[in-house]
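The complex is shown incomplete by one protein chain, all other protein chains being positioned as in the whole.
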Amino acid sequence: MYRNDMTRKEIQRAFAERSAADERLLRSLQNCDRRHFLRTSLKFAGMAAAASLVPFHGFQLVNVAHAATTEGGDPDVAFRFAYVSDSHLYARGMTHRFARAAAKAVEDMNALDPQPDFVLFGGDLAQLGRPDELALGQQILKELKAPVRMMVGEHDWYLDLGEKWKEMFGPDHYSFDHKGIHFVVLNSVVEKDFWTAKGYTPEQRMAIVAGLDDGRQSSFEVGEAQREWLRQDLAKVNKKTPLIVFSHSPLYKLYKPWNFWTDDAEQVQALLKPFATVSVIHGHTHQLLTNRIGNIQFHGMLSTAWPWPYAPQGLPSYTVQMLRADPFNQFDGCGDGSVDVLVKGRVDKHYNPWSRNPREVTAQQLAAKSLPGGGYQGPSY
Amino acid sequence: MKAILVCGSLLLGAVALGILATASGGASDAERARRSLVGAQHEWASRAVWACDQRKLVVVEGVRPDEKIPPERAQLVADVLTDLMRFCNEEITARIATNQAISVAANGRVYENYVVGGPLPIVKASFGEPTQREQQIWKAELDKLVAEGDRLFHSDELGSNGIACAMCHPNASNTHPETYPKFQTQLKKVALLRDMVNWCILNPLEGKELAHDDARMKALEAYILAQRRGKALDAGKH
Partner (left out) sequence: MAVFERRQRVGLAALAAVSALAALALAASAQTLDLPVPSGVLPPEIPADNPPTPGKVELGKKLYFDTRLSTDGSVGCVTCHDPRHGFVDGRDKATSAGVGGALGTRNAPTVLNAAFLASQFWDGRAATLEEQAVQPLVNPIEHGFADQAAVLAKLKTLGDYPPLFRTAFGSEEISTLRVGQAIASFERTLLSLDAPIDRFLAGDAGAISASAQRGWALFNGKARCNTCHGRIDVIPLFTDDLFHNIGVGVKHIDFDKVARKAAAAVAAGASVDQLALSNAEASELGRFLVTRESKDLGAFKTPQLRNLALTAPYMHDGSEATLRAVIEFYDRGGNDNPYLDGGMRPLGLTEQERADLVALMETFTSSDLARFAELEKLVPK
């Protein structure tokens, strides 16, 4: 009903028409009997129209152009997958707010109708890499109805350098094909050894890595070995096949002090460059984050546990920032989401931020760099 | 008998003197005016006010030690003290007479007719500037407090649920201490930085609030403020 290219006046008119059609609904606001049709002097259309036609951060009406369910919905959408990411679980039982939040995300996933083809777990299942934390995470994710694809984050890895993770969830990097898309899952949080020379214990190493602003750790990288694996894996794939890459850290250089960073990003991007359509879905940043470099589109996933502030420098201009979270609300700034994979292989990213209106960032917007509201350059805090 | 006579005559004498004294319209109008200004009993009273360095002293004549200095004279006291502070490390005593004339005593000499801001023949001490050693000591002390704050800020010991301040505020970002005091919507009143620190400890961290003068609160504030060096003060900015 709403198109991206509509003028504000056209949107207002369309909204007013829809409001008129909704009058039958208005009576429910007055607790009245179904059979009576209510005529009031309320200025409903005007009020709703004035309230938030292009909501400050909802952008809901304008964005609605592409949103659709897959079945019988927008013919552009080939299939959909969903994600839960960065749960950072402590093994302190299900009453701990991180555990409750992870369970809340699982409920959201299970309520999706139709169900997504699979659910990606975006990394940082545990907070301190402990077996009991990983086990709690596995237990929570077991409740998912859809099949799960796991990806590792640094909080899962640096207690025992991935031993437990691989035992529980399989290899840390792998690829698979699904409905004509080639998916690659990377371990992009490899760090050069910073612990041996200093004699850090595994717990100390994990605690250092767990500190986002802890400068004692090394920068993330994919690393030479994995890049070689990737080169060989991609050699078998037709360049016209759309690629979707899952990586914990963003595969570009955003803000080094917080490891919103991949040291060998250029080399990895060079491996991806020959492909016609590449999308990267990443975690780690706990915020709404969008970028585009050449033919690659990058989308961040929300965390279920807590939001990070935006980096003081280097924010990509494609990102329409979310407003900072209210610390009173333990779910604000957190959430989950889904990704529509379009028939041409590009993706539309859906954010489901709890306590806020849903947001989406579409492939078309990125291609044209026509972000809703002209791209809100909010406070970089 | 004799004693009574003596006392009696003394009393008579005192009364006579008293009558004489009150009857002595011999006091000039100016004199009477001055007396009525400070009150006959206050002639020789004075009140001393020390500066914060405990080296500058202002003596205000005509005010009892337990009496509040009237506003104009108090302002003059403050102006004198502030002005004398330019002579760091010197011990100086200023005396403000009842007619507001000021005399200054320093180095064993007395200088009359001092005017606030005016020149005084006192050489400024050259050892007012901090030495290298002093600066080193001061910095080390500050760094120690900031480091302790850094440790607390990143630890999970302030709360009960494993959450650290640094999780939502890496490098103390988004703390904006330079914008306090401001109306803090979560508290529904105007708050200082430490009020918000305490609120965060109580709510997202599910811990116990700290007393405002708790050493840990000071350390946390020191760390947060150190991260925001150079930011302009902007109280009330949201």
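Should a chain be cited, it is by its letter among A and B, assigned in written order, with residues numbered from 1 in that chain.
Operating definition for what follows: a contact is a pair of C-beta atoms (placed from the backbone, for glycine too) under 8 Å apart; a residue touches a chain by one contact, two chains touch by 3 or more.
Quantities reported herein were computed from a predicted structural model and do not represent experimental measurements.
Here one chain is not drawn; of A:80, A:97, A:164 or A:286, the residue touching it is A:97.
Contact between subunit B and the absent chain runs through residues 185-189, 202-203, 209. Against the chain not displayed here, subunit A makes contact via residues 1-2, 18, 21-22, 24-25, 28-34, 36, 38-42, 44, 47-48, 51-52, 55, 58, 60, 64, 67-69, 73, 97, 104, 107-108, 111, 113, 326, 328-332, 354-358.
The rule we apply is simple: only the chains that are shown with their structure count from here on.
Interface residues of subunit B facing subunit A in the complex, by the touch rule stated above, are 154, 161-163, 166-171, 173-174, 176, 185-186, 200, 203-204. The touching residues of subunit A, when paired with subunit B in their complex, are 90, 92, 96-97, 127, 211-214, 257-258, 306-309, 312, 324-328, 330, 381.
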